[in-house]
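A single protein chain has been omitted; all remaining protein chains appear in their positions.
Chain nomenclature is as follows: A and B, assigned in order of appearance, with residue numbering initiated at 1 for each chain independently.
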Amino acid sequence: MTFSEYVVSRWDTLSLAAAEHALVVAVAIGIATAVGVGIGLLTYETPKARGASLALSAGILTIPSLALLTLLIPFTGLGWGSTLIALTGYAFLPIIRNTVTGLRGVDAATVEAGRGMGLSSARVLLRVRLPLAWPLILAGVRISTQMLIGIAAIAAYVDGPGLGNQIFEGLARLGSVNSLNATLAGTLGIVVIAVLFDAGFSAVRLLTTPRGLRVRP
Amino acid sequence: MTAETLAVGTARTPARPSGLRHLIAPAAIAAALVTLYAWVSTLELDSIERRSLNQAVLVDKTVEHLQMTVAATALVVVIAIPLGIVASRSRNRFVTPLILTAGNLGQAVPCIGLLVLATFVLGVGFQTALVGLVVYAVLPVLRNTMVGVQQIDPALIEAARGMGMTKGQILRRVELKLAVPAILAGLRTALVLTVGVATLGAFVAAGGLGELIINGLKLNRMPVTIVGAVLTACIAFFIDWLGGLAENLLKPRGI
Partner (left out) sequence: MFDRDPAGVRIELRELTKHYPGQPAPAVDNVSLDIPAGELVVFVGPSGCGKTTTMKMINRLVEPTSGQIRIGGQDVLGLHPDELRRHIGYAIQQVGLFPHLTVGQNVAMVPKLLGWPAAKVAARVEELLELVSLDPGTFRDRYPRQLSGGQQQRVGVARALAADPPVMLMDEPFGATDPITREHLQNEFAKLQKQLRKTIIFVTHDFEEAIRLGDRIAVLRERSHIAQYDTPANILAAPADDYVAGFIGQDATLKRLALLRVEDVPYESPLPDPALPAVAAGATLREALDTMVAHAADRCSTPSGVITYAALCGAVGTAHEQAPEEVTAGDR
């Protein structure tokens, strides 16, 4: 069976696995973005809290994914739960770091002008700092997303959803007819998802970056 | 993508450890290992568990794991840093964005997929795992090297040219020196990444601590899995700590 025949014959399974893969990553990224940007907003001004949140999220990222996924089994069991928790945890560092860097990177004069005009600190944060930091925050979310798409493949080993199952199927049947096809389908499928997500981010970036930051002098 | 993504490629930890803070990480790792040992000692291990959880096997697996990590990292250094320097010199305006995009998307390529695909060419074993690991870790280091060299203040290069340095001298004495922190940060990230990915080597019969994790899951012996997972995590933290120390020692003074 050639690769294309394989893909056609397993289209239902593959497309479902791909959809699940994308879904679990999207949910994890959604949670991590909401929480991570929130943490960034709360901690960017206090060096201690900022350092602690960055060190903690860097610590999570240091734990090997297979180790973290298996260590979660006693608590959250096999499947979606553990996958979602591990993926969300891994996504924090780039998001928090870019949020903090972006918020802190806003030109001091711009902030002072805002304060001097009588904008409250909350308004300066939401109307000035956040829009100006947004491109960098988005870049952080984008990096996290790419990372999670790859890590999610391993989640299949703890019965998680997604295209990783194809790869592990290929591994389990090493030597059989469709072993290579399954592995290839899983790996390439994940790359396709990554490219699609990246294209999505390019579009979001284009649509949401304030025009004043895109114009050329 | 350009300046925005780059902010992220460098410097893993926000604050440089100083004084006593150097010792927090090793102390925490030691505490985790002691706790693990104490916990395992309270368990009544059956024969299957005892086959994995003994000194000889643990040392063996740890050594295999480290071998895989170190060998892969060494190969990555040899391949990625020179390529990164070449890429940074390139006048072709397509090379930089291409590498940046590939570096970004490359993160999404599942390393387990690469490893399994490598077995179709090389069979199972240590070399296969090595190839998979190297392919996986080359891109981030290459990207960091390239970016590290390119992001140097053009005024410095101009000053060096104005002093009469040749291109080679500028590269060796100015650009590479100043790019050291970025290159080291990339290497450290790659090293820690490789420790984790090396657990997957067990899937292609390359040994390592991943074997404990997998066997424990297969045989439904959670203690074995947990020992494997905790040991891997401890190694990763330890190497990250060593990397931090090395970064501090190796980066040029004054930066």
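In this section, a contact is a pair of C-beta atoms (placed from the backbone, for glycine too) under 8 Å apart; a residue touches a chain by one contact, two chains touch by 3 or more.
No experiment lies behind these values; they were computed from the predicted model shown.
Hidden chain, full complex: it touches shown chains A.
Here the missing chain is touched by one residue of A:A86, A:L132 or A:A152, and it is A:L132. Touch with the chain omitted from the figure is made, among A:R115, A:R173 or A:R205, by A:R115. In the full complex, chain A touches the omitted chain through residues 107-120, 128, 131-132, 210-213, 215-217.
Criterion: only the chains that are shown with their structure count from here on.
For the pair chain A and chain B, the distance between mean C-alpha positions equals 20 Å. Taken together, the chain A residues at the contact with chain B in this complex read 50-51, 54-55, 58-59, 62-68, 70-71, 73-74, 94, 97-98, 101, 135-136, 138-140, 142-143, 146-147, 149-154, 157-158, 163-164, 167-168, 170-171, 174, 179-180, 183-184, 186-187, 190-191, 193-195, 197-198. Within the complex formed with chain A, the chain B residues making contact are 1, 4-5, 7-8, 12-15, 101, 104-105, 107-114, 116-117, 119-120, 124, 192, 195-197, 199-200, 203, 210, 213, 216-217, 222, 225-226, 228-230, 232-233, 236-237, 240.
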